[in-house]
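Every protein chain but one is kept in place in this view of the complex.
After this line comes chain A, so read on.
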Amino acid sequence: MLSDIAVRTDGRTPAMMRQMHMERDCLERATGSARWEQDRSVVYAAVYGPMEIRAGKQDTDKLVIEVVVRPASGAPSSADKEREVTIRRALEHVVKTAAHPRCGIRVVLQTVSSDGGIDAILLNAACAALIDASVDVTGVLCASSLAVLPGVGVVVDPTEDEETAATATATMAYNFRGEGVANENGDGGLLPAMAAPEAEAEVLTTLTRGVFSEEAFLEMTVTGRDAAAAAFTFMMEAHDRYLAAQEAHMTTGLTARIEALALELEREQRGA
């Protein structure tokens, strides 16, 4: 649907996302944390909880999620307040809030540097931090940002310059869950059926600016889903690598201790 010609200023094709990097468990004091990087857009996310909430703000039926968004510099603006509301509404759908009544969690998102597509990156980072904190979730929240560039059409993951030049921009978030199908991309893991290219796109959250045609918007829904699926694949691989590294670390640690104990016992027996 989108052309394969590298027509964008940074040499990407319209459907190409910037290189993603994710680091888990990077903040010591937080229950869960993640750092999400897409080229020059970098965000840190931290999850604190479960915490006690004062009686006025408590909800007897479900978990209360508080989201704090801080910009790279300066005081939080009304746009940041609005992001807090949007992200909170998306997270309330993804987190199993009914499983933890009367508790609260706080999700803090700090932008380190911003080069376009920051709303989607905030959502991705928040999801990664929730997984790191082992919060019960119904699915994996993945988001992507899109723009309509004059003369080029729909592009994925715009830089700040592209966003300024665009006639319309959009952020789409999807909650990927359900039965898995084989994933052609990545290392052959499973992809939820709703994230596959053939499935109909189901959007959880959409935010748009600018004027566009209906066709352009529907194309953005589908392209956004494919881009979010790529983010999903990347996130799952990153989590798997982290867990494998943790397991290896634990196993070597355990093996070393067992060997040391065995040596000690042998020495005692020889001595005795």
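Throughout what follows, a residue touches a chain if its C-beta (ideal position, glycine included) is under 8 Å from a C-beta of that chain, and two chains touch if they have at least 3 such contacts; residues count from 1.
We take it that contacts and distances are computed from a predicted model.
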item	value
From "Ribosomal RNA-processing protein 43", "Ferredoxin", "Adaptor related protein complex 1 subunit gamma 1" or "Kv channel-interacting protein 4", the hidden chain's UniProt protein name	"Ribosomal RNA-processing protein 43"
Which residue of A:23, A:39, A:59 or A:92 touches the chain not shown here	A:92
Residue ranges of chain A at the interface with the undisplayed chain	78-79, 81-82, 85-86, 88-90, 92-93, 170, 173-175, 200-214, 216-218, 221-222
